[in-house]
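Here the complex is missing a single protein chain, while all its other protein chains stay put.
Chain lettering (A and B) follows the sequence in which the chains are written, and residue indices restart at 1 in each chain.
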Amino acid sequence: MGHPDKTETTPAAPGYREAKRRWETEYRPQVKGDDVRRNRSGIELKPLYGPDDWDSARYMADLGLPGQEPTTRGIHASMYRGRPWSPRMVVGFGTPEDYNKRMRDLYALGLTGLFVSPCNSHLRGYDPDEVERELLGTCGTLISTSDDMGVCMDGIPFDSESISVGDTAPYTLTAMLIKVAKQRGIQWQSLVGTTNQSDYLSHYAALHMFYRLDLPGQKRVLLDHIDWMNRNVPRWNPISIVGQHMQQAGATPAEAMGLTLSSAIQYANDMIERGKQPDDFLPRFSFFFDISISFFEEIAKFRAGRRVWNRLVRERFGAKDPRSGKFRFHAQTSGVDLTRQQPLNNIARVTVHAMAGILGGLQSMHTDSYDEAICIPTETTARIAVATQNILREEAHLGDVIDPLGGSYYVEALTNAMEEKIMAVIEAVDAQGGMFAAVKSGFVQKMIGQSALAFQQKIESRDEIVVGVNEYVYDGPSGAVPPALERPDGKKLDAYLAKLHAFRERRDAAKVAEALDRLGEAFSSPTTNTYEKVVEAIDAGATHGEVCHRVREAVGFGQPLVVV
Amino acid sequence: MTRIDPGSAEAVAVLVSRLLSGETRALAKAITKVECGEAGAAALLAAIQPHLGHATVLGITGPPGVGKSTLIDALIAELRCRGKRVGVLAVDPSSPVSGGAILGDRVRMARHTGDAGVFVRSLASRGHLGGLFRTAWGVIQVMDAAGPDYILLETVGTGQSEVEICDYAHANLVLCAPGLGDDIQAIKSGILEIADILVVNKADQPNAATTVSQLQGMLGLRSAAASGVSVVTTTASTGEGLPALADLIEAIARDRTTPAGRRRGSRGARRALANAAGDRVRERALQAEDSSPIDALCERFARGEIALDAAAAELVRLVADGEDGGE
Partner (left out) sequence: MSSPGLQGGRPAKVLVTKIGFDGHDRGSRIVAAFLRDAGMEVVYTGPWQTVENVVNLALQEDVDVIGISSLATDHLIVPKLMEALKTAGLGHIAVVVGGIVPDSEVGLLTDAGVAYVFHPGASRDQIVNTISGLAANARASA
C-alpha cells in the first residue's frame, strides 16, 4: 500500500516498531490462540493500542478543542469546570404530594436538575379514574390536572432550574407547567427545560408505553409542539431524542447511537420540510442515552456521537450557528445491567456506569438506585444514587480535567471504530428511506430484537459473565434492606380521586368543552398549530385524559408494531 | 369424581352439542381435537356433517409483508358493520429446526378480541407445505359448525405454491402491494391463477394505479375462465376500499349456491384426502427402517435399478400393504 508506516514518521516513537515486535513475541505465548474479544457493538479489541492505532496528525480534524468543531472533546469550552453536570433524578410515584416531598428531600441532597415522571396510566393517555386501581401510582406520579402540577412544584424552583418533564404527545404536562407559571406570576416564556419523552420514533421502535397516537398524528403533534415552543418558550428543549429506550431494549451501544442520530435527522428534515431554518430549531435539540457497563465502549460512543452530530448538522443541513452542532445530552445508568441477585453489587455497577457517562462528557445524569431491578426505587436507595454522583464529583474529582481520556490510543481508536459502526447504522436507515419509514416497516425493531437475543444467548452460554447470576453465584444473605414496593395508600388514592372529581366540578364546563372542540377542529386545518390548542385547553381547565381523548379521536390511537 | 375420557363417544357428543350451540370454549377445544388428531376427532367430524355449509370460506394469500393480517382486520370490521359473524384461521410457519412457532398474526386484529361475533384462531403450519396445515379441511368444518357467516383463511404467505387453498375456499383473495415488480413475478408464476379477487393493498402508495393496470393487462391476456376476476384497491389502515371489497365478497357468498360454487367446495375433501395420503407415503418412505421392503426399494432406486415412476408406484403399493398389516 502507498501509506507510509505511521510509526516511522512519529517522532515521539523512535524504535517503536522494533519494540512492538519484541512485545508481540513475548505476548503471544502467554495467551490462548483463540482469545478474540469484542465489545457489545461487535468491535474486535486488540490487547494493546499504540501510536500505530491513532494518527495524531488528525488531531484538529477529529478532535479539536472543547467547545470547538467537531466537539469530540466536549461541547463547552469549560465543561465541568464552568458548570458541573446536573444530577437529575427521575422521580415518580404516588400522589402529587408524595412527589413534592421526595423532590424537596432530594433537592436538599444536591439534586440540581428537576424531573417529573408521571404514572403509567398518564403515559398511556388516561385520567386515573378511567383505569383499574391496581395500576395507579406505583411507577410514576398521578398528574391529571394543572392543580396536580401546582402541588408537585410547590416550593420547587422550576423558574430558575431546568426541568425535565416525562411528557409524551400531546404534551399536556408542559402545558400544565406553563399554566402553573402563569398562576404564580412567573415569566413562563423564559422557562428552561425539556419535553423529555417527545421522541415518538424511539417509543414506537422500542418502548411502547410512551406511544399514544397513530404515527402520522404523532408526527404532526410533535412538529407543532417544537414549532410553538421554539416561538413562545425559546429556551425550552421541545425534543429530547432518546437512545436510552432502544439500548435498554437490546440495541448495541453503536446501534442505539446510530438510530438516535437517524431519528434526529428525521426530525430535522421534517422541520425543514415545514419551511423552518436549521439554525432556528437545531440549537434546541437535546439527547438522552443509556450508559451500559461496557466502560470504554460507552465513553467512545458518546465521543463519537458528539463528533458525528456536529459534522452532520453542517454537512446535511448546512447549519451555521455553532449552537446547532452542540450535542447536549442527559444519560441514565443502565437498569438492564442491574441484578436482582446480591443487589448491593449494583452500587458498584452504577458507579462504573456513572464514570463512563462523566468521562463521555454528559450534561446531566440519572443514577439508578441499586434496587431498580427489584422494585421502584425507595427513598433510601435513591439517596445512595445521588450520593454516588456527589462522590464522583467531590471526592474522585472526575470533573477537574476536561475529556481526560482524550489522546488515549485506545479511546481514540475506539472512538473512530464506533464512529464507523454508527455511520453504518445511519446509512442503513437512510437506505430504508429514513427513520420514520424504518420504524414503520419494523426494520429497526428487528435490528434491536436480534441484538437483544444475541446478547441474552451469550449470557445463557456464559460467554458473557454476570456476577452473581451465571457465575460467582452466592445464595447467602445479601445484606441489602429488603425492598418493599411503595404503593400509594388507599386513603391517599381516594383523596386524590375525590380531588380530581372536585376539579372537574369546579371549572367552567362550557369553556372546557369549547376549548376541546377547538382542539379537535385544529386537526382538520393543516395550518393551525395544534399545540397552541392543547395549551388553551389546559388553561381552560381540561384534564390530561380529556385532551388525550380528543387528540386520539382526531388522529387515531397508536398500536405498536409487534415484531418478533 | 372420575374424569370422562375426552375421546369417548359420550364426551364427543357433549362437545358437539356445545359446539353447535355456539359455545366458544367448545369451539376452541374442538379445533384443537381436530387440528392435532386427538382421540374422538373422527367421530366429531362425522357428527357435525349435517350442520355444515353455512359459512362462506375465503382464502387470503399473498407475499409476506403485503398486509394480509391488516386487511383481515379491516375486513372483519366491515363485515361486522354488516351484522356478519366472522371466524378467522391464521396460519404462521413452524420452525423447521425446532418445530416451534411464533403466532403473531392476530396482533393486527387485536381490536376484535372482545367481540363475541369474531373468533380468531392462530395455527402453525407444522411442516405442512402449501400455506395451510395438515388438518385444515377438518378445522374449517369445525369452524363452520359453530355458525359464522364467513371464515377467513390466512395462509402462511410464502407467495407461491399456495394453491391448495383454492380447493378449500369458495373464493380466494390474492393480495399484492403496489410497485413491487417481484410480487408481480410471484403472482405470474402461480397464484394469479387461483385469484378470484386481486387486492392491491396499500393503495395510498405511489404506483398503485400502475400495478392495477399491470394486473388488468395480465388478466386480459388470459382465457375466458379468468374473466370473472376482479381487481380492487384497498388501504387497510384507513379502511378505504373495504366496502367495495365486502360487496364483492357478499356477492360471492350469494352465488356459491350455484352449481359451480358447489362443485368448487367439494374439491376440498378430495384435496385434503390426497394431501394426507401424500404425507403418509412421504413419512413412510423417509422413516422406513433399515432393510425393510421400503428401504430396499429406496436402495434400488438410488442405484438406478428402477425408474422413478415405477418406483413410486411400487412405494404406494408397499405403503398400502403396510397399512393393511396394521404395522
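Operating definition for what follows: a residue touches a chain if its C-beta (ideal position, glycine included) is under 8 Å from a C-beta of that chain, and two chains touch if they have at least 3 such contacts.
Everything quoted here is computed from the prediction, not taken from an experiment.
Student: Based on the whole assembly, the unshown chain contacts which displayed chains?
Tutor: Across all of the complex, the chain we cannot see touches A, B.
Student: Using the touch definition from the top, which of A:85, A:99, A:171 or A:210 touches the missing chain?
Tutor: Considering all chains, including the one not shown, the answer is A:210.
Student: Looking beyond the chains shown, say which of A:41, A:196 or A:248 touches the absent one.
Tutor: A:248
Student: Would you mind spotting which of B:68, B:106, B:202 or B:284 touches the chain that isn't drawn?
Tutor: Only one of B:68, B:106, B:202 or B:284 touches the chain omitted from view, namely B:106.
Student: What is the set of subunit B residues that contact the non-displayed chain in the whole complex?
Tutor: Touch set of subunit B with respect to the missing chain: 6, 24-25, 28-29, 31-32, 35-38, 94-95, 97-104, 106-107, 110, 113-114, 119-122, 124, 126.
Student: Could you pull out which residues of subunit A are in touch with the chain that's been left out?
Tutor: Touching the missing chain: residues 120-121, 123-124, 131-132, 134-135, 138-139, 203, 207-211, 248-250, 336, 339-341, 373-376, 449, 452-453, 456, 460, 466, 469-470, 482-485, 559-560, 562, 564.
One rule holds for everything that comes next: only the chains that are shown with their structure count from here on.
Student: Which integer distance in Å separates the CA centroid of subunit A from that of subunit B?
Tutor: 46
Student: Which stretch or stretches of subunit B touch subunit A in the complex?
Tutor: 65, 102, 104, 107, 110
Student: Quick check on the complex: what are the subunit A residues that touch subunit B?
Tutor: Against subunit B, the touching part of subunit A is residues 441, 559, 562, 564.
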